[in-house]
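One structure is given here, and the rest of the page talks about it.
Only a single protein chain was left out; the remaining protein chains are all shown in position.
Every chain is named by a letter (A and B) in the order it is written, and numbering of its residues begins at 1.
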Amino acid sequence: MNKNLRRKDRLLRELPLHFMLLPAIILVAVYSYGSMIGTVIAFQKFIPANGLFGSDWIGFSNFRNLFTMPNIWQVLRNTVAISLFKMAGGVIVPVVFALLLNEVASRFAKRSLQTIVYLPNFLSWVILAGIFTDILSPGTGIINMLLGKIGIQPIFFLGSQTWFPITMVLTDIWKTFGFNSVIYLAALTSIDPSLYESAEIDGAGRWKQTLHITLPGILSTMVLMTVLAMGNILNGGFDQIYNLYSPSVYATGDILDTFVFRLGIQNAQYALSTAAGLFKSAVSLIFIAASYWLADKFAGYRIF
Amino acid sequence: MIANLTDVFEAYALDGVKEYREKFPESFEGVTFDGKMYAFPYMNDNFHQTPFLWIRDDWLENTGSKAPETVEEMVELARMFKNSDPDGNGRSDTWGLGVNKNIAASDLGSITGLLSAYGIPGRQNNAIFYRRNGKITFAYIQEEAKAALAVARDMYAEGLIDPEFTVKDASILEQDIASGSLGMLYHMNWGTWYPFNLIYESDDVITRPYPIPKAEGYEYKVGIEDSRTGDVFMVSSSCKNPEAVIKILNLYYNTVEASSDADSFITYWSDEQYRLCPIYVGIPTELYAPDLFEAFEKGSGDELSGTAKSYYGYVKGFEDGSATDANAYGTWGQMFDRGSMAIALKDYRNDNAIVSNILSNDIPEIWLQNNGTLGTMVDTAYTDIIVGNKPLDSFDQFVKDWLAAGGQQTLDEMERLYPAE
Partner (left out) sequence: MKIKQSLPRNIFLVFNYLFLVVIALICLLPFVNLLAISFSAKLPVAAGEVSFWPIGFTTDAYAFIMHSGAFTTALIVSIKRTVLGVCINLVLIILTAYPLSKSKKDFRLRSVYSWYFVATILLSGGMIPMYMVVRYTGLIDSIWSLVLPGALPVFSMLVVMNYMRSLPQELEEAAYIDGANHTQTLLKVILPVCAPTIATVTLFAFVGHWNSWFDGMIYMNKVENYPMQSYLQTVVINPEAFFRNTSNASADIMRFAAMVNARTSNAAQLFLATIPILLVYPFLQKYFTTGLVMGSVKG
């Protein structure tokens, strides 16, 4: 289409595109790239009054200090453990739900069920924390009330070191499974119906069909979603945990982001917390790069 | 960036205001660098910032008890509050002792009062530092804390303390107080101002402070901040007329401190209008408290002036029912002859129980960096022991961890910064 344009015409044709990009470029430059420059304080003995470049450079000292802080390894362990369980649950539960929902014949029923299960995903963790703190309370919460009716002693979900991480994983799955099932439902519709027909003719029941046709058919999507989630391995869920945790569960519930938040905002250790942020970015970058490479190789998936 | 106030202060301050410098040299030490004054201290009553045991009058009466003087008696009282239906409503909806999730804070429901009974002068989870046997040490790593923690642990195990305390901060405790499920808590001196005013205003319930119960065989100690640290106000160096600040200070002093006019006192101090302007000077209690207590004994406040006279009016007014404004109950709780001020002055001070924090303006590097995480260690270690997550002996490991995580370094550094005299 453009082979015959002269250079000047080409430039004129492209110019409006550059202008269209301009506002976004400026804003991203100021805020996203601007804040990247701010990470230099991770390498300084940072004194806020001296501005960004006025403090002494101390190389990787802050990083060394970070990893000798008490509890840092426990915090990292908690983060990875909680993330891994969330990832596992975040694939298995939506898949199971999608498979079961798929068996429902009535379109109306399907749509209604979907509308309901999407709801938790759209609510903020502030609201959900308010709700869960209430319903999980050992004294007056409804969950323990119901447990009591079947003879189980009250469980202090948010205050017990054993139960807290479990509660975090379960409530996160509760929040996201509905929405995450969308991808799998879409993948289900892309499976060739003739496969089912031939299996039917061969005498395979629904269960066998699920095992041998459906699951392999969405396997690539499952792997894809898992791989894409790897970049989040050090996240753990700040919004959720910050609003639900307390010092009594730090041992199993404190994650990197909450630890760094207290360090940076409550104890004004700006350089240390920026160093932690950099570390986290670096690790995430490695994971994301690896996972996108894997996704491309395995499933031919590219984001752009 | 901050103005040097020395000259302006010398030139314009009233003699009465200048007198503060003579009477409270430590407070001014904190704002003076190289001989120059850079800020003005508010003169907080540090020695008043100590824990007390607060108990509802009606629960005490309904269970036929008297105020506990020993820790054992306090535990027994907690038992009665939990089990004997002190609010008389037929439901088992009351707890023995209210506890805050921030157990080592200086706040509603913290257990610093309990620790104090065993000689631990604790104040916040990162204070205080003091000398013991000639060496600087930190309150929360003392061996005696185990005894205090054992008491709390047993109380928790027996169900006298709400198991949900680990997620309840002071505001939620306030709600529990307002709804009538708590009747005994350790708290600071302002209890009648807040939160016990809630139940006074809604149900005419009086809650009053008592000296912290003692533990047999231990000398009790309460920890306070050093007078050199406290709130101050400063003037920006770009202020064109800093003498105006001093003049406002003078005006404040004349209106509130020096005059006998009760209305001014109420307007500017009691009703807290002073908070509208950052330029003011607090009124240290030692200046007027002795006069006030003498007046109580004599039974007449006629010879008093200034602050003392106003306080006398409030206390008497509350006791005979003639003072009905909201400030009456608040003031009474602090100023009556067995109020928090009296307890701090007569009991704590006279018993030599008050221990002041050595750490003031020179802060060790390592402490600046690690005090947050060290403080969290105190909170989690103590909580773990109280709720039974860890055995009592895990305390020893906690002390080792605290020292290893920068605590020992801090103590060493402090020996250097604050040499013994």
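Criterion: a residue touches a chain if its C-beta (ideal position, glycine included) is under 8 Å from a C-beta of that chain, and two chains touch if they have at least 3 such contacts.
Keep in mind that this is a model prediction, so the values were computed, not measured.
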| item | value |
| --- | --- |
| Per the touch definition above, residue among A:50, A:68 or A:124 touching the missing chain | A:124 |
| Option touching the unshown chain, where A:23, A:59 or A:151 are the choices | A:23 |
| Chain not shown: contacting residue from A:43, A:97 or A:163 | A:97 |
| On chain A, residues whose C-beta touches the chain left out of the figure | 1-2, 13-14, 16-18, 20-21, 23-25, 27-28, 30-39, 41, 52, 97, 100-101, 103-105, 109, 111, 113-120, 122-124, 126-127, 129-135, 137, 139-142, 145, 174, 178, 182-183, 185-187, 193, 196-197, 200, 205-206, 221, 224, 239, 243, 260-261, 264-265, 270, 273-274, 277-278, 280-281, 284-285, 288-289, 300-301, 303-304 |
| Interface with the undisplayed chain - residues on chain B | 91, 93, 169-172, 174-175, 178-179, 194, 198, 201-202, 272, 275 |
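As a working rule, only the chains that are shown with their structure count from here on.
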| item | value |
| --- | --- |
| Complex interface listing, chain B residues touching chain A | 101-102, 162-164, 166-167, 369-374, 376-377, 379-380, 383-384, 387, 389, 401, 404-405 |
| Chain A residues touching chain B - in the complex, by the definition given at the top | 65, 69-71, 133, 137-139, 156, 158-159, 161, 246-251, 262-263, 266-267, 269, 272 |
